[in-house]
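Input: a single structure, listed below in structure tokens.
Only a single protein chain was left out; the remaining protein chains are all shown in position.
So, chain A:
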């Protein structure tokens, strides 16, 4: 009796102790006392079973244990961190006639195997819930075999708590079994500690599906294919600096002609005229043009490779090449023009008043050109020259030479004329209406230009602030004339 009392008090003390030390998260402490008690209580039971008189008290004790066990369960059923506590009460359960395995089998339905994440001390029960059973107020029975029938009965908020409790008990006992299987090691302080699996192997991995599709497989370029075929090994890596023979220093490989290593004939102040060369041609110009040709060839082949591998749309490379050629032509033309105009401009006439073209007939020299310029400047004010004071001897201003075309209202004249005017007007409006309703070509053009809103609000108009890609010039000033403008997708088309 005394022994039993001692064990009883010891059990209570232990439970209290474990309640206070539940803060340890990663260490799963196996109390050696627990193991001792296990043996002790086992012997206790033997005693009790033999002893008839004490059976009543033993039952009471057993009842007490069970109740206390259950109460601790209730407190910590959701809290896996207090696993040491649960360990103790599972041991208590072990001591009872009902072992954990049989406890599960006590359920009318088969044991639902959980999956575990031992590193995170989690057990997942991913089995389908029998919603009928869950919402019924009776204990579950094998008779209710229509599990998978209906979905949750809407409106029935009553949940059978016993079902949930049984599932929770099953889950916790399973994870505790798993934890007992882990290897244990001794830690300072004389405690046996179970080693939880570290790293990703033990924890739940969240594998997210790909958000974007896989990029296209990298295709070999034309050179790479050739190199593979011939067995040519790829180029070895170059060092960042190279020894420049001319100055005897280490210079970068790229840069301006001044700072480049081994810059080549373009940077030499004197170039010899060889046998085949035209002595009148600028050799530096020639070199520059050759270089440009090489660059263009390189870009073209890059584009073609990209097209082949699918990174550029089909036909893009050809369009690019055409565009480049067009730009080159434009550039040449403009250069020629500039050269011509530079030679031909009379003094005092603004540059844009010079009419470019061949021959001296077009270029107005002397009085005619100045008169032409004067006419233009007369109207070059905000009010188009209407309210500006005239100077002495200034020729009369030609305001609104062409005038705004406006159909005058036919109010006077014969009745016939008036009727005619009105009927013409009606006819015209009918024509316009048909255009509006049936969609004219002009409308489509305007839509493409962006004159029509894409939505309903003012914000839906594409605002042209004059800084688009059309005005972009790669180089400033005269050098930018005709030079490559920004090649946009629109221009490529």
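Methods note: a contact is a pair of C-beta atoms (placed from the backbone, for glycine too) under 8 Å apart; a residue touches a chain by one contact, two chains touch by 3 or more; residues count from 1.
Methods note: contacts and distances are computed from a predicted model.
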{"item": "Listed names \"Phospholipid-transporting ATPase\", \"DNA repair protein REV1\", \"60S ribosome subunit biogenesis protein NIP7 homolog\" or \"Protein Asterix\", with the criterion being the UniProt name of the chain not displayed", "value": "\"60S ribosome subunit biogenesis protein NIP7 homolog\""}
{"item": "Identified contact with the non-displayed chain, of A:164, A:253 or A:433", "value": "A:433"}
{"item": "Residue of A:185, A:277 or A:425 touching the missing chain in the full complex", "value": "A:425"}
{"item": "Hidden partner interface residues of chain A, rising order", "value": "406-407, 409, 411, 418, 422-423, 425-426, 428-430, 432-433, 435-437, 455-456"}
